[in-house]
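Excluded from the complex is one protein chain; the other protein chains are retained at their positions.
Right, chain A next:
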Amino acid sequence: MKNKLVSLEEAVTRIPDGASLLIGGFMAVGGPNRLVDELIRQGKRDLTIIANDTARPNNGLGKLVVEKLVRRVVTSHIGLNPETQKQMIAGDIEVELVPQGTLAERIRAGGVGLGGVLTPTGVGTTVEEGKRKVEIDGVTYLLEMPIKADFALVAAKQADLYGNLTYALTARNFNPLMAMAGATVIAEAEDILPVGCIPPDAVMTPSVLVDHIVTSKPR
């Protein structure tokens, strides 16, 4: 089997300009923050980012926005990164705001082969604009479309050398959903372990989903 453990530089080299990236994390907690820094170092541009939020200007993927490497963002919250709001108002960055639960389900749908999800969230608000409505048993739902991306960049607590992943506490958030919805999945892990060290019941993302592993600890 090919070795999934690669250097940070090598992992990010595979990402072309213009790529779409699912990036795990919630206010950069549980975010692949070394991979993000390497995207900046390699100057990847015109990126489409799908993430819960755009963090803060000096934190996690918020820095990608500050460095003007992002063309489009699909996210639920930009309130703590004034730079995202500034670039959005200036027309330099396209922002699609999605309710957080809807974002999670759209990514899940993308990863598990569903054609969309029906949610009551957003009915009667600006979120429903341009979307199909479906009535089931007297309740109106919005049809929300699946999200997939060229790459998923996720952060794990542990990875074994096959690529089985575990996450810790609230650092889990969007990571396991995104690991299913990226065509190529790069996992940044705090601890890299021999195969067999993570009990099957503890695995949160099975190794078959993960293409490359990098360490989150600088050597």
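Please note the rule applied: contacts are C-beta pairs under 8 Å (C-beta built on N, C-alpha and C of every residue); 3 or more make two chains touch, one makes a residue touch a chain; residues count from 1.
Basically, contacts and distances are computed from a predicted model.
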- Item | Name of the absent chain as recorded in UniProt (options "Heme exporter protein D", "3-oxoacid CoA-transferase subunit B", "His-Xaa-Ser system radical SAM maturase HxsB" or "Bacterioferritin-associated ferredoxin") | "3-oxoacid CoA-transferase subunit B"
- Item | Hidden partner chain, touching residue among A:T119, A:T184 or A:T215 | A:T119
- Any idea which of A:A19, A:V65 or A:L177 touches the chain not displayed? A:L177
- Note on the structure: Cross-chain touch to the chain not pictured, restricted to A:K4, A:K44, A:K63 or A:R108, is A:R108
- Message: Just to verify: which one of A:I49, A:L64 or A:I78 makes contact with the chain not shown?
- Response: A:I78
- Query: For chain A, which residues touch the unseen chain?
  - Reply: 26-30, 52-53, 75-80, 85, 88, 97, 99-105, 108, 119-127, 157, 167-177, 204
